[in-house]
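Moving on to chain A:
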Amino acid sequence: MSPIRSLNLDAEALYTALRQGVRGLLAAAPDAVLVGIWSGGAWLAARLHADLGLAGEPGVISSALHRDDFSERGMAAGGGTTKLPFAIEGQRIFLIDDVLYTGRTIRAAINELYDFGRPASVGLAVLVDRGGRELPIEPAYAAARIALAPAQRLSLARAEDGRFSFAVESVD
Partner candidate 1 sequence: MKLLVKGGRLIDPASGLDRIGDLAIAAGRVVALGEVSRDFTPERTINASGQVVAPGLVDLAARLREPGYEHEGMLESELAAAAAGGVTSLVCLPDTDPPLDEPGLVEMLKFRARKLSRCRLFPLGALTRGLAGETLTEMAELTEAGCVGFSQADAPMVNTLTLQRALQYAATFGFTVWLRPQDAWLGGGVAASGAVATRLGLSGVPVAAETVALHTLFELVRSTGARVHLCRLSSAAGVELLRQAKAEGLPVTADVSINSLHLTDVDVGFFNAAMRVTPPLRQQRDRDALQAALVDGTIDALVSDHTPVSSDEKTLPFGEATPGATGLELLLGLALSWGQQRKLTLAQTLARITSEPVRVLGAAIGPLASSAGRLVVGGVADVCIFEPEVRWAVRADALVSQGKHTPFAFDISGFELAGRVQTTLVAGGLAFERSAA
Partner candidate 2 sequence: MFSRRNPQLNRHGELIHLLSIEGLPKAVLTQILDTAGTFLSVNDRDVKKVPLLRGKSVFNLFFENSTRTRTTFEIAAKRLSADVINLDIARSSTAKGESLLDTIANLSAMHADMFVVRHGESGAPYLIAQHCAPHVHVINAGDGRHAHPTQALLDMYTIRHFKGDFASLRVAIVGDIVHSRVARSDIHALTTLGVAEIRAVGPKTLVPADLAPMGVRVCHDMADGIRDADVIIMLRLQNERMSGAMLPSAGEFFKHFGLTADKLALAHPEAIVMHPGPINRGVEIDSTVADGVHSVILPQVTFGIAVRMAVMSTIAGNEA
């Protein structure tokens, strides 16, 4: 797929697709719980949880303590805090994230999850898969698959009224 230079992603439309996808995943695993990766994934998980009428609360996971780039980037301010309002041991879990790229954040999130117990299974659903994987990690569902130049960064934004949008910026 050739890299798209000017991007016009409709985050709300993609969210609608994600919601369908996750509904499908949960149909096959009704006792599974949603855990959103801080921060964009957490927003998505919260809205999915409400929209799908799920019981209890979604979990939030921060990858800050298990990141593999600590010696280069140091302790970043405000990396979020993990909050898991259910037991992990023997639990089926779907991680939710906004953008899947190298896969390292997911790896760190899974390590963090393991500090709490041994899950029965861990699946992944994302809004956008932008390719460029550096680890063997694949989503069970992605609302969109695109390609971006490495110099470009894609992130989810949430307005005050809760509407999602995408921001693309060049990282130098």
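Heads up, the rule we're going with is that a contact is a pair of C-beta atoms (placed from the backbone, for glycine too) under 8 Å apart; a residue touches a chain by one contact, two chains touch by 3 or more; residues count from 1.
Candidates were picked such that all candidates are chains of the complex that A comes from, given by their letters.
Worth saying up front: this structure is predicted, and the values here are computed from it rather than measured.
**Student:** Out of the listed chains 1 or 2, which is the one touching chain A within the complex?
**Tutor:** 2
**Student:** Quick one: which bits of chain A touch candidate 2 in the complex? Just the residue numbers, please.
**Tutor:** 62, 64-66, 70-71, 73-75, 77-79, 81-83, 111, 114-117
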